[in-house]
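Missing here is one protein chain; the remaining ones are kept as they sit in the complex.
So, subunit A:
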Amino acid sequence: MTNLHNAAEEEQLAHFMQRIERGDKIEADDWMPEEYRLTLIRLISMHGISEIMGALPEKEWVPKAPSLNRKLGIMAKVQDEMGHGQLLLRVTEDLLLPYGKNRGDIMQDLFNGNLKFHNVFHMETKTWADAGIIGWLVDGAAIITQTNMLNASYGPYARALQRICAEEVFHAQHGESIIMALAEGTEEQKAMIQESLDRWWEALLMFFGPASKETTGSSKQDLTIKYKIRTKTNEEFRQLFFDKYIPRILSLGLRIPDPTIRFDEESKLWSYKQPDWNEFKKIIKNGGPRSHARLNLRRSSYENNAWVRDALSVKVT
């Protein structure tokens, strides 16, 4: 009986891998190996909750934006991020169905530390230039990883990313517009961007994660590549980020806060000073500068609104 069961499962797995190799799109109701399902749940729940947690450092700048137009622009971006979170949580929830878990469970996982949010959103924002750097370079980094998954083997995720990436183009240009105004402004404004870039540089390197699993003891990159969810490694993303953004940063008269960084013509690779990966390990365990404050903000708003959810709940059979 067990042998028969195993044989049937092996056949299903072989058929599934053929579909992946062929470039078929896997849909929520299709059979999939548990490893694939769990890889997707980890990736997409983290992506979704990071969109929501990522709106928090930006929303801090809504009341402080320097003009009405800037206020409207950043409010639209914050709203987009929450919308992206909704899309991605929906994709996750359909994957969680066999485990009987719903959005309430996802929120609890966030609050109790089982579900992590992206390392870059644990950082502090100090000046208006940070709002520009986030839109220009943090969203730029996100665009690099997300566009790589536009053809992901999981159909619902690929479709969500199509919508998300279209809006990311607006986010990137919104950030560029803030940076451009400061870069062409007073000496004080120029110094403000440089100071912001100096503070964010390490976080931007950490954004893509360590090159190999030796750093933190685990990495999802091999699995996501095996299942054709993405095609590039963390380091390839980081190199692409350097290719695209270093010339632009320098063109504005800004300095990269790493005197060792250089492009090797032969290998076509950038060599650079590694960020402090011990700090990274601390951040991803919710030990970053703003981890607790942002989790508390999310938790208190969830708790304060509990009565709304309760009042609007309906009985289902």
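Definition applied: a contact is a pair of C-beta atoms (placed from the backbone, for glycine too) under 8 Å apart; a residue touches a chain by one contact, two chains touch by 3 or more; residues count from 1.
Simple rule for what comes next: contacts and distances are computed from a predicted model.
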Absent chain [UniProt protein name; select from "1,2-phenylacetyl-CoA epoxidase subunit B", "ABC transporter ATP-binding protein", "Energy-coupling factor transport system permease protein" or "Xanthine dehydrogenase small subunit"]: "1,2-phenylacetyl-CoA epoxidase subunit B"
Which residue of A:25, A:90 or A:248 touches the chain not shown here: A:90
Chain not shown, touching residues in subunit A: 29-31, 76, 79-80, 83, 86-87, 90, 93-94, 102-104, 159-160, 163, 167, 309-310, 312-317
